[in-house]
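I'd like to ask you about the structure that follows.
Missing here is one protein chain; the remaining ones are kept as they sit in the complex.
Moving on, here comes chain A:
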């Protein structure tokens, strides 16, 4: 049921007795400071908010709203009802505007609406002359400005050419850099692994295992600590050296061959 009351004065209607009291909740009594807000799941208007980048909550992650059902009967009924409603409301609004015109004439009158007309007229009479003055001044300033601009350009000609040359040199340098990169790539194309030579490369790698677990002695030679680099079981301490020494050391300080050549061990 809907009860209706017309207030002639400005209404401050009673909002009902809403009793707000402090309740002794565990959160109040405990270690929490009031209010306790889970910022990651709560998104309240005009209250605590989620941070800007926070994701949708787990419960609402895959929520899809069911579209409001469009019942054909209701839609057609709404159509004609809205047409009637709009017409009625439009005339009502006109009525209210008329009512206001009658009851508040001072507010509806446009102040100085009548006085504006002659002012506009007087301004129009002067306007042509002012425009002409303005155009003449613009032309005079344009000539002077163009002359000044040409002068400035001539003064800065060398500077501009220098900048241009720098730019071109930079471009050439960049081009050379790129071409060098391409050349280097082209050189190593033969060494690359492709689907065609994949099997061959794998077989080669199996035949020639490489052990990087070595030391370098004073002569600069590599000293290997394990007989078989791929075996983790046989850790017998056998020091061997099967590599060529670096040319500079080998020539200056020739060393006697201390260790036997490296042998391939079948695992």
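Following the convention adopted for this analysis, contacts are C-beta pairs under 8 Å (C-beta built on N, C-alpha and C of every residue); 3 or more make two chains touch, one makes a residue touch a chain; residues count from 1.
To be clear about the criterion, contacts and distances are computed from a predicted model.
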Looking at UniProt, which of "Cytochrome c oxidase subunit 6a, mitochondrial", "Small ribosomal subunit protein bS16m", "Peptide chain release factor N(5)-glutamine methyltransferase" or "RBR-type E3 ubiquitin transferase" names the chain that isn't shown? "Small ribosomal subunit protein bS16m"
Among A:97, A:131, A:163 or A:215, the residue in touch with the chain that has been omitted: A:97
Only one of A:56, A:81 or A:173 touches the unshown chain, namely A:81
If you put the missing chain back, which residues of chain A would it touch? 1-13, 15-16, 18, 20, 46, 74, 77-78, 81-82, 84-85, 88-89, 92-93, 96-101, 103-104, 106-107, 109-111
